[in-house]
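Every protein chain except one is present and positioned as in the full complex.
After this line comes chain A, so read on.
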Amino acid sequence: MITLEAVHKSFGPKRVLRGVDLTIPKGESMVIIGGSGTGKSVMLKSVLGLVTPDQGKISVDGQDVTHAQIGRDRDAFLARFGMLFQGGALFDSLTVWQNVAFRLLRGSLKRPKAEAREIAIEKLRRVGLTPDVADLFPSELSGGMQKRVGLARAIAAEPEIIFFDEPTTGLDPIMSGVINDLIREIVVEMGATAMTITHDMTSVRAIADKVAMLHDGVIKWTGPIAQMDESGDPYLDQFIHGRAEGPIEAVR
């Protein structure tokens, strides 16, 4: 279970998170929606310790991780996580399969090279990529393919907690469908806890158990996906129907 309590984060004068409260129960799929630039990525990164909150508390399974430093404990903590970055964040000095198998080639999860490669190719297949991309470099792939390699890397070590930052942005509708199914499968089959950021309402309906909407630095609404359409919340309604008119200003 992941809990955020009154998390604040500013970058200089820009107050991005202004008291985020959110709970993600174990084994559930939480989808975060909200306008671009509202701090969704910053929120994910603060759970991972990549961004240190100015105030508030973040805990994972009851353990306070707000100010965890990089070190042995942190490695053990991070070994339970998989993260797909918004831009893919593939290592461009390594080939595709070495990216996917990064964790399996070094550190505590290290295994023989041939085995790591096999697992990488299997994960690539699961995100709809053929084995012949394995030996290419990330710069030789299209944006959507890079995204899927990033996804394969995030799930390669079968983490218990997975964060997806805009997994379907830049993919065609069919590939989006494949990725949505995959995320759903990971949550159901592996019992993983997932937190997904997306703007794609089809994705939201396909993968969410619960939805949370971030606006103005706070969680404006959160609840089960079934209640999303009848929430009566004007912010949420405007967002899910994509209306230009409403309480959320179009110019931010």
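We adopt the following convention: a contact is a pair of C-beta atoms (placed from the backbone, for glycine too) under 8 Å apart; a residue touches a chain by one contact, two chains touch by 3 or more; residues count from 1.
The criterion applied here is as follows: contacts and distances are computed from a predicted model.
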Taking the list "Phospholipid/cholesterol/gamma-HCH transport system permease protein", "Nitrite/sulfite reductase", "Acetyl-coenzyme A carboxylase carboxyl transferase subunit beta" or "Ferredoxin-like protein", the UniProt entry for the undisplayed chain gives the protein name "Phospholipid/cholesterol/gamma-HCH transport system permease protein"
Out of A:Arg103, A:Arg117, A:Arg148 or A:Lys210, the sole contact with the unshown chain comes from A:Arg103
Touch assignment to the omitted chain, from A:Ala89, A:Leu136, A:Met201 or A:Ile225, lands on A:Ala89
Those residues of chain A that touch the unshown chain are 45, 48-50, 70, 75, 78-79, 81-83, 85-87, 89-92, 102-103, 106-108, 153
